[in-house]
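For this depiction, one protein chain was excluded, whereas all remaining protein chains were kept in their positions.
Right, subunit A next:
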Amino acid sequence: MGIGYVVGVIGGAILAHAAYATIQYRAVLKITEEEFTRPPMDVMMELLLGLALCMWAGLAVPAKFLSVVPHSDENRIVSLPANLDFMIFNHRGRALPSDPDLKLKT
């Protein structure tokens, strides 16, 4: 599996750790009977870090973009057949003058 998966799993683990820390923080707040507005600063840093890692993984892991331009080099609609079944050599091209220096682009 690629590096993207590893980064995604690490990001998920960081988020889970942040969630656990927030639960504990909330329990402490319940004891001191204060309002819960937001998690503590280090948990927020952890959340942002986990978010950044997961964002990167979410963009890098799904399949790479493939070109949709029809006439580009990697999208050749016609390609030369590679097997001998379709290759015939006994045709009228024999009568044409041949240039031995011509190269075929495959």
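What we mean here is this: a residue touches a chain if its C-beta (ideal position, glycine included) is under 8 Å from a C-beta of that chain, and two chains touch if they have at least 3 such contacts; residues count from 1.
In this text, contacts and distances are computed from a predicted model.
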- line: In UniProt, out of "Small ribosomal subunit protein mS25", "AP5B1 middle domain-containing protein", "Glutathione S-transferase" or "ER membrane protein complex subunit 6", the chain dropped from the view is recorded as "ER membrane protein complex subunit 6"
Query: Which residue numbers on subunit A touch the omitted chain?
result: 11, 15, 18-19, 22-23, 26, 36-39, 43-44, 47, 50-51, 54-55, 58-60, 62-72, 75-78
